[in-house]
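Every protein chain but one is kept in place in this view of the complex.
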Amino acid sequence: METTRVEAFSDGVMAIALTIMVLELKAPDTPDLHGVAEFLPTLLTYILSFVYIGIYWSNHHHLMHLTKRVDGGALWANLNLLFWLSLVPFTTRWMDESSLSPLPVLVYGFNLLMSAVAYDILQRRLIRLQGADSRLASAIKNGVKEKVSTALYLVGCATAYVTVWASVACYTAVAILWIVPDRRIERAVAESNDA
Amino acid sequence: METTRVEAFSDGVMAIALTIMVLELKAPDTPDLHGVAEFLPTLLTYILSFVYIGIYWSNHHHLMHLTKRVDGGALWANLNLLFWLSLVPFTTRWMDESSLSPLPVLVYGFNLLMSAVAYDILQRRLIRLQGADSRLASAIKNGVKEKVSTALYLVGCATAYVTVWASVACYTAVAILWIVPDRRIERAVAESNDA
Amino acid sequence: METTRVEAFSDGVMAIALTIMVLELKAPDTPDLHGVAEFLPTLLTYILSFVYIGIYWSNHHHLMHLTKRVDGGALWANLNLLFWLSLVPFTTRWMDESSLSPLPVLVYGFNLLMSAVAYDILQRRLIRLQGADSRLASAIKNGVKEKVSTALYLVGCATAYVTVWASVACYTAVAILWIVPDRRIERAVAESNDA
Partner (left out) sequence: METTRVEAFSDGVMAIALTIMVLELKAPDTPDLHGVAEFLPTLLTYILSFVYIGIYWSNHHHLMHLTKRVDGGALWANLNLLFWLSLVPFTTRWMDESSLSPLPVLVYGFNLLMSAVAYDILQRRLIRLQGADSRLASAIKNGVKEKVSTALYLVGCATAYVTVWASVACYTAVAILWIVPDRRIERAVAESNDA
């Protein structure tokens, strides 16, 4: 099976998840600076979630670029990733509506962690499909960034009941870490085009 | 007519149906474990509906892969399927809002049953178009899985007024039955690529 | 300019307009047959609007199939069509919320009429671009169906203040008239593939 339609469907789900979050944004109660100040945390969590889904889209784009074929298992690994990403608008909204209460902040971090795990499962499945000596396999090697991210997610979840700001700082740190697209894959893509 | 745009449109509708369900998820009333416990049935029905639409997307993907051309009738058979799938977010929400009352649970099962019927109509139409000796026709033969599913849907609908849990169990059983993509078609796809 | 991306964007807007209408569906107040009975008019208008957008998608699909190139003017004629179609979920909802009051029923008919006008403008623009001796030009000739539809829309709008049921009957009649895809174009498509 080719990857075209998997990409199209994934693009659809990610584009929708990205855009419908704006439907959840409750307008400031008063049209003045006080209303805007109260609205700021909501806007910041919106930006954070937007960046996260943007990161996943961008990395998914790179990942699929090096993938030649998928099978039924890969389709479900992909749907699993889309499931966790589709929950991001919901956990973001819950976090906002509860004014950053510990449990929703923890659940948001758990959602991000599970998205990362789902992405990892998809990546492993695709590497196995393409073969251990494929460009994809050689593009993804040690995964330092992945390990740091997992650690930061866990710290973020753990500190939610101490101070939610530490959690938010951890989640933001992971986003910054990933905002640069995966150079390893980008390099492999460039080489693959040269070859 | 080629299938590209039918696939694109179907992907769009299914991706939206999948993702907007999250807009319907009402956040737990309280940001604590009690709120989460009350929220669990809602989350589980969300997962069930997500899996169902995922199954339809995956099977639709396989079905179209073996389809070379469509006509006006196939377009409407496809729109009929999309109609029933587009109602899934609504019947899911009704089921949740009514705290799993018998009638909404029955209607949800009816929605799933009609989706299956619509899929069957589309499949027959496509087989007729491709010819009785096409790969698609030989890929779909006896349809044991389809018959078991129909029986389970009917049992699920019938037991809604006895105990909704039996209904939910039936619907879940069908999902598990189908979560593995249709091997018959997958095999035919593989052969078609070899040829 | 090629038509690929115009098709993709139009598919997106139509798929979304089709699917988000379900978000507007308010669940029956009570989970019993009485609630369902009260819900029926809402469901029927939903089906009517779904069928309308399905018809436009199907005809748009046929129209673009015979179109080789578009220009800036055609892009805007297309956006104009998408504008009127994107309003359909809104006018449908208004009609439902007002329990089929005369003005919303009239506005709904006006929305359908303007969609038809916008489609006609787009079609003329595309015919001019492809040339008077193109397959598209010869596929669309006298336009009896278009004239009957316009008349029915106007009658439907006019009778809204007499009895809304006559209006709804007119709108439904147009839908039935068009539910069969445009055979003239389908024939031209078939010939174009033969040639």
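First chain written, first letter: the chains are A, B and C, and each begins at residue 1.
Just so it is clear, a contact is a pair of C-beta atoms (placed from the backbone, for glycine too) under 8 Å apart; a residue touches a chain by one contact, two chains touch by 3 or more.
Keep in mind that what you see is a predicted model, and the values were worked out from it rather than measured.
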Residue among C:P31, C:G54, C:P89 or C:G109 touching the omitted chain: C:P89
Touch with the omitted chain, as defined above, among C:L103, C:V148, C:V162 or C:L177: C:L103
Footprint left on chain A by the chain that the document does not show: 7-8, 11-12, 14-16, 18-23, 25, 27-28, 31-33, 35-36, 47, 50, 54, 57-58, 61, 64-65, 179-181, 183, 186, 189
For chain C, the residues touching the chain missing from this view: 1, 5-6, 8-9, 12-13, 16-17, 20, 23-24, 71-72, 75-76, 79, 82-83, 86-87, 89-90, 93-94, 97-98, 101-104, 107
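Methods note: only the chains that are shown with their structure count from here on.
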Arrangement of touching chains [line / ring / star / complete / other]: line
Separation of mean Cα positions, chain C and chain B [Å, integer]: 26
Intercentroid distance (Cα basis), chain C paired with chain A, Å: 37
